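Before we start, here is the structure in question, set down as structure tokens.
Removed from the display is one protein chain of the complex; every other protein chain stays in position.
Take a look at subunit A:
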Amino acid sequence: MATNDFKSLPVTVEKPIPVVYDLGNLSVFDSNVLDRNNFDSSNAKREEHLKNLTRDNTQLLINQLLSLPIKSTTDSTGGTSGQSSTMSLLRLPEPMTELPREKPLPKPKAPTKWEKFAAKKGIKAKEKSGKMVFDQASGEWVPKWGYKGSNKKLDNQWLVEVDEKVENTDKELIDPRSLNRQERLKLIKKNERQQKKNSRTA
């Protein structure tokens, strides 16, 4: 048939029982009466019947789909025609038909030892306070840790007071700057150990 022949044909379809759409799945469900004789394998016009029935339902589905809100993009990647630089995308609603999942829902992550302890004691998570802290002496904002962090203040001092805790112990003679650094490294090691332990129990 030539293209002109279709110009006069209708684009609407009348059905005794209105069809149900699931536009999220691009599906249409037609529960109208089907005559058994039409679909009997001895019927010569069987395929024609089937095709016409499907055509009517496809027309209904296409009419519904094309009246959905359209979003146009200039991105041509993923386009099926390849040539066009603009794509018109239909905004589909959520699928309605319930279909089984492939795998069970992912289980929530197991709480760490600290999280269990905190829940038992009713300790709330500390409020996020940010990385930067104000340094009164220099009048500038400095990071709490890391490069030029405020926890490294001691490292560059030319004179450091001996800590009361260290006084009169065997550590008294060690450079307090290196002692401070060692303490920091110890904290890192401890945190790593806790992390490993948690990942083992989870």
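Assume a residue touches a chain if its C-beta (ideal position, glycine included) is under 8 Å from a C-beta of that chain, and two chains touch if they have at least 3 such contacts; residues count from 1.
Everything that follows uses one rule, which is that contacts and distances are computed from a predicted model.
S.K.: Report the protein name recorded by UniProt for the chain absent from the figure; options are "Anaphase-promoting complex subunit 11", "Ribosome production factor 2 homolog", "Large ribosomal subunit protein uL3m" or "Trafficking protein particle complex subunit 2".
M.R.: The record names the chain that does not appear here as "Ribosome production factor 2 homolog".
S.K.: Quick one: which of A:67, A:138 or A:156 touches the chain that's been left out?
M.R.: Of the listed residues, the one touching the omitted chain is A:67.
S.K.: Across the whole complex, list the residues on subunit A that are touched by the chain not included here.
M.R.: Those residues of subunit A that touch the unshown chain are 3, 6-12, 24-41, 47, 50-51, 53-55, 57-59, 61-63, 65-67, 69-71, 78-81, 84, 87-92, 94-95, 97-107.
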